[in-house]
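Entry: chain A
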Amino acid sequence: MPDPMKIRATLQGDVADIRVLMAHPMETGLRKQGGKVVPAHYIQTITAQLNGRTVFSADISQAISRNPVFAFKVKGAKAGDKVVITWKDNEGQSRTDETTVQGGS
Partner candidate 1 sequence: MRHALVLGIAAAVAAGAPWLPAAAQNPDPTAAEFDKFREIMEQDNPAELFEAKGAELWKTPRGPNHVSLEQCDLGLGPGVVKGAYVQLPRYFADAGRVMDAEARIVHCMVHQQGFNFEDLAKKPFSSADRTPDPVLLVTYVAGQSRGMKMAVPQDRPEERAAYEIGDQIFHYRAGSYDFACASCHGIDGARIRTQPLPNFTSKAHAMAASQGWPGYRMTGGVMHTLQWRLNDCFRQQRFPEPGYTSEALSALITYLTVNANGQVYRGPGIKR
Partner candidate 2 sequence: MRLAFAGTLAAAAALLASCATTHRGNAEAVAMMKRDFHAEGIATMDRLDQDAVQAECTKYFNDPPADKANELQKAQMATIKWPADGKLLGDWKAGEKIAQNGRGMTWHDKGGVGGSCYNCHQIGPAESSFGTVGPSLYQFGKLRGHGPDMQRYVYGKIFNAKAYNACSTMPRFGHVGALTEHQIKDLTALLLDPASPVNQ
């Protein structure tokens, strides 16, 4: 079971600043350990929903850093809106976490 994400969603005016940390090795398949190649293992797709509507999606490669960090901004959000983020990796593992938009400055 993959470790949970850390999601922060803060309102700035009516824009939700959404920042996410994901626990994932993002193995390139090029790294060697003890003389053996560590197989590629990396997140391929990410989707984010705000109150059930897709607001962000990404297809990514193994060149994204280990323990990935992403941030994006969604207009028309309000405090209490539900943010759900899902990632899927090349080994078929996935993880979904959620948070609510926090009122900010």
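Candidate selection criterion: all candidates are chains of the complex that A comes from, given by their letters.
Quick note on the criterion: a residue touches a chain if its C-beta (ideal position, glycine included) is under 8 Å from a C-beta of that chain, and two chains touch if they have at least 3 such contacts; residues count from 1.
The structure displayed is predicted, hence computed values, not measured ones.
Visitor: Would you mind flagging which of 1 or 2 touches chain A in the complex?
Guide: 1
Visitor: Where on chain A is candidate 1 touching in the complex?
Guide: Result: residues 3-4, 6, 19, 21, 23, 25-26, 31, 33, 38, 65-67, 69, 71 of chain A touch candidate 1.
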